[in-house]
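In what follows, a structure is listed as structure tokens, so that the remarks can point back to it.
All protein chains of the complex are present and in place, except for one that has been dropped.
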Amino acid sequence: MFWNLPYISVVLLTLIGISIIILKKNLIKIFMGVNILTSAVNLFIIAVGYRDGGIAPIYTNAPSTNMVLPTPQALCLTSIVIGVATTALLLTFAMLLYRTYGTTDVDKIRELRE
Amino acid sequence: MITDFLLHHTPALLVAVPLLGAFLTPIIGRISPIVRKIWVMGTMTLTSAIAVLLVYLVYTRGTFVYVFGALTPGLAIPPDSGGIPIRIIFTVDPMGAFMDLIVAVVGFCVILYSLSGDEKRTGLHYFYTLFLLLITSVLGMVSTGDLFNFFVFIEISSLASAGLVAFSVEQGRAVEAGLKYFMISTMGGIFLLFAIGILYGQYNALNIAMIAERMQFTSLDKIALVLMVVALAMKCGAVPLHFWTPDAYSLAPSTITAMLVVVSQASLYGLFRFVFTLYNLTLNYVTIGWVIIILGVLSMVIGVTMAIPQKDVKRLMAYHAVSQTGYMLLGVGVGLAVLGNQAALDTYGFIAIEGGLFHIINHALYKGLLFLTAGAIIYRIGTRDLNKMGGLGHSMKYTMIFFMIGALAIAGIPPFNGFASKLLIYESVYLFNPLLAIIAMVVSILTLASFVKVFHSIFMGPTLPEYSKVREAPPAMLIGMGILAVLIIAFGFFPQLVVDSLVAPAAHALINQGSYISAILGGA
Amino acid sequence: MRMSKIVRTGSDLMYPFIFIFGWYVIMHGHLTPGGGFQGGAVVATGAALVIVAYSYQEVNAMIKKAILMFQESGGLVLFIGAGLAGMILGFPFFYNWLANSGSLFGMSVIPGPNPGELNTAGFLPLMNIAVGTEVWGGLTIVILYMLSGVEKEGI
Amino acid sequence: MKKYLAVIVILIITSFMFIIGIDFVFGAPANSDMDDYFIEHGQEQIATNNIVTTVVFDYRGFDTLGESTVLFTAVIGVAMMFRKLGEGD
Amino acid sequence: MIELLAHGLVLFGLIVSAIMVFYMQDLLAAALASGLFSFLISLEFYILQAPDVAISQAGIGAGLTTAIFIIAIRGTKRFEEGHR
Partner (left out) sequence: MAFDLTLLTGSGFWNPFFWLISIVVALILIYIIYAFGEKGYKRGTQQVKPFISGNPEPSKAGVHVRAGNLYWGYMDALKVYYAGLVPIHSGILTDYLLWLFSVAAILFVLVVLL
């Protein structure tokens, strides 16, 4: 149980991320929540690939061949870049909305309804 | 030599050609509008041709396996690996090819349509770049056999379509619609990534066939299944996750709305693929089947009842898109709920799946046509408010005819294609549970009612003085719409031919998990 | 917004080092931790430093967005071209046709831990360069465009 | 009212997420045959010392193409949205 | 033992900085807390033997994402609604 510390923190970070996304009303804050949630998922994927006592999967001057799994790291790289792309586009939306609506409060950005 | 090349590398070219076109469009698009049009049109035509070739190959030779980066692209498992696929594999089985065909046909018509009527806009090279990226992502989503690759493609489709929804940045409402769509899609993407992480952590594989073979259905798998179902049901716009649909569909340019329908169909494909191929009988298929059925029924009823009071023509059609998605979910959900019961599957379950899949292609055709006609009307008169329209039947005769074909098809009036697929769904669902079939019929009647309203308020009545100078839509638009209309009529007149040659192989491929696995892993 | 002269001089001095470090990370991607994405991000961070130190108008006069867009497209075309070149040579898409071939980047390595050699790994260094170029251009252009949105408002 | 519902939903989701936190064992992957293949054969097949780079660009190179495409899409999207505001096009 | 302590400390810092993001009403401070979060998670990746991802997260997550957050806050407004 104690050794599952990374997984437990993933769960707690998910909790905080979802709370920010649902409970907060400011768009920029919500995007920070999305960032935290993405990072939590990334941490989860990296933690899945960790082997006790393993080293990074790089043969350059490596002392042994007990290596952690490389695929999660590849997936995580991809997901980080996707995360920054997503964040950039989301923030662009927020800036343009501020220009027309004059606010970043989600309760006031509701011209489209019904 | 060139045919040999084409025959061996079709799945790779299917994605590489539009991608290369998209990468070069921002550069080439700066030269002049004519060059840009030729470039985009050429790329799209080539892509459609390759997709049709791939569909032909898959339907004649069976599942097409293409391994990216291996020395022999047909060999899914390297000999020294001990029986595991290690690279990214495109597995185009008849189900995937069926979706490829839809993307190719609708994409081609949409690009033909968009050749005219874009003079008023700025930033068109960005528009066409994102359009080609959207096409690529949908083709990739329906062809891939790798979970993470699916996630990457779904993210491309989210970003590209969100950008395209907000294309008219000068209206704040379009940006708002884009934000809502993109935010919800991002959450769906995170869900999907989480599910992929869970599956990877348990089975150390990303290939769908490999995971399907190792699947044990632990409680972790159930969590992954729920995350996937929620994410993809959101992407395909099932009630109660449909809130982005009317916003995004109504404020995107009409060409993009027609493509967004296809994107949501591709998500639907992903949902069916995961539920049928990844989990199949190992999952609690009755529960998840009923979950899909309930989502479908909710979508049908709430979609159509929300559509009736709408005053914006595209918003109304968007709610109908939600409602029609419900039919597909209902048909395939019934098939899933009886998957373990061979007798029931033979009598009506398989036909329900056939109906659901047939409805996918029909829906893409007629909903695409309807959105394109709405786009032509908005292009000519400049408003989308139904209260301000009227009497356009006098000046836009061809558009009216195309609209009528689409409206009758969506309402399930014979002899158009919507009737054939709806009939399959009604009759098979009636054997499963009569109440569901009755709900489906009532929804169909309400659909007809609301399209009568739209037809009356747009085309009927005397020529209004403010629209006395309105002319017919430009010829390129009419050709794009005409191809779709001809296909709708053809599908309506030869339903059995389409079902036998296109839909039934796809349905077989969907429910037959073993053949998908053995296409990759061999034997077994 | 315009920073003080100390900040601008500092960023001028820092930028070449960040640039070289970024390209080191890109070029040694197949030997040490790093690669196209990481190196490209480092270079883009350096560019962000310069952009923050100078005002947007000055940066806009220095760097043309069209050139950055060209750079980004070029990186991607190089990337997909490396994959397509294999197809033209008769291999499948994305087959590593340079690895162990003896030519450019084609040296073999002895299995097991070793210090590594730069001239290995087939088309991976090419792809690292392509991706590095693309990420550098792409992230810089994102920052520039977002700043253009801020500056028009006059904040 | 809505806030309480939100808190309940968050708590339900978190409690199910704890299944993930407990069922996985940190430091001992349940299954590692695919990654063992990469670690064993990656160096000789691709002649690379950094196995992560090998996986990113060779074994899963197509994903990386998609990933670069995501970044490209985002850049095009941002450029498109600010097109009126930036000068030129 | 010392590694375990460092590991636990980093994870604790992660959660604390995430909670800081939740409570900060000044968005600029929240953006900086989010940058701290990214930096700590890159440290955690390093501890979990993923140096590639750590560099990537430090460059992209901690550097560029914070930068574009700050730009966006400059383009919108600095305080959350209901502040003071």
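Note that the chains take the letters A, B, C, D and E in the order they are written out, and that residue 1 is the start of every chain.
In the analysis below, contacts are C-beta pairs under 8 Å (C-beta built on N, C-alpha and C of every residue); 3 or more make two chains touch, one makes a residue touch a chain.
Nothing here was measured: the structure is a model prediction, and the numbers come from that model.
S.K.: Specify the shown partners of the omitted chain in the complete complex.
M.R.: Result: the unshown chain touches A, B, D.
S.K.: Of B:Gly62, B:Gly461 or B:Pro474, which residue touches the hidden chain?
M.R.: If we include the chain that is not displayed, B:Gly461 is the one touching it.
S.K.: Please pick, from B:Ser32, B:Thr72 or B:Ser219, the residue that touches the omitted chain in the full complex.
M.R.: B:Ser219
S.K.: Looking at the whole complex, which of B:Val65, B:Ile184 or B:Ala252 touches the chain that is not displayed?
M.R.: Of these options, the touching residue for the absent chain is B:Ile184.
S.K.: Please give every residue of chain D in contact with the chain that is not shown.
M.R.: With respect to the unshown chain, the touching residues of chain D are 2, 5-6, 9-10, 12-13, 16, 19.
S.K.: Which chain A residues touch the hidden chain?
M.R.: So the residues of chain A touching the missing chain come out as 18, 21-25, 27, 30, 106-107, 109-114.
S.K.: Pick out the residues on chain B that sit against the missing chain.
M.R.: Its contact residues with the unshown chain are 179-180, 183-184, 187-188, 191, 219, 222-223, 225-227, 229-230, 233-234, 240-241, 243-244, 246, 284, 287-288, 291, 302, 305-306, 308-309, 311, 347-348, 351, 386-391, 414-415, 419-420, 423-424, 427-428, 430-431, 449, 453-454, 456-457, 461-465, 492-497, 499.
Heads up, the rule we're going with is that only the chains that are shown with their structure count from here on.
S.K.: Keeping to the contact definition above, tell me which chains border both chain A and chain C.
M.R.: Per touch definition, common to chain A and chain C: B, D, E.
S.K.: Return the chain pair with more inter-chain C-beta contacts, choosing between A-B and A-D.
M.R.: Between A-B and A-D, the larger count of C-beta pairs in contact belongs to A-D.
S.K.: Give, as an integer number of Å, the spacing between the C-alpha centres of chain E and chain C.
M.R.: One centre to the other, that is 24 Å.
S.K.: What's the distance between the Cα centroids of chain A and chain E, rounded to whole Å?
M.R.: Chain A and chain E have C-alpha centres separated by 10 Å.
S.K.: I'd like the Å distance between the centres of chain B and chain E, where a centre is the mean of that chain's Cα atoms.
M.R.: 38
S.K.: Would you mind listing the residues of chain B that make contact with two or more other chains?
M.R.: Only 19, 23, 26, 30, 68-69, 148, 152, 155, 159, 162-163, 166, 169, 175, 201, 204, 206 qualify.
S.K.: So which stretches of chain E touch two or more other chains?
M.R.: Only 50-52, 56, 60, 64, 68, 71-72, 75 qualify.
S.K.: Per the contact definition, I'd like the list of chain A residues that touch chain E in the complex.
M.R.: 5-6, 9, 12-13, 16-17, 19-20, 24-29, 31-33, 35-36, 39, 42-43, 46-47, 49-50, 54-56, 58, 68, 72-73, 76-77, 80-81, 83-84, 87-88, 91, 94-95, 98, 103-105
S.K.: Residues of chain C touching chain E in their complex?
M.R.: Where chain C meets chain E, its residues are 25, 33-35, 37-38, 41-42, 44-45, 48, 52, 139, 142-143, 146-147, 149-150, 153, 155.
S.K.: Any idea which chain E residues touch chain A in the complex?
M.R.: For chain E paired with chain A, touching residues are 7-8, 11, 14-15, 18-19, 21-22, 27, 30-31, 34, 37-38, 41, 44-45, 48-53, 56-57, 60-61, 64-65, 68-69, 71-73, 75-77, 80-81.
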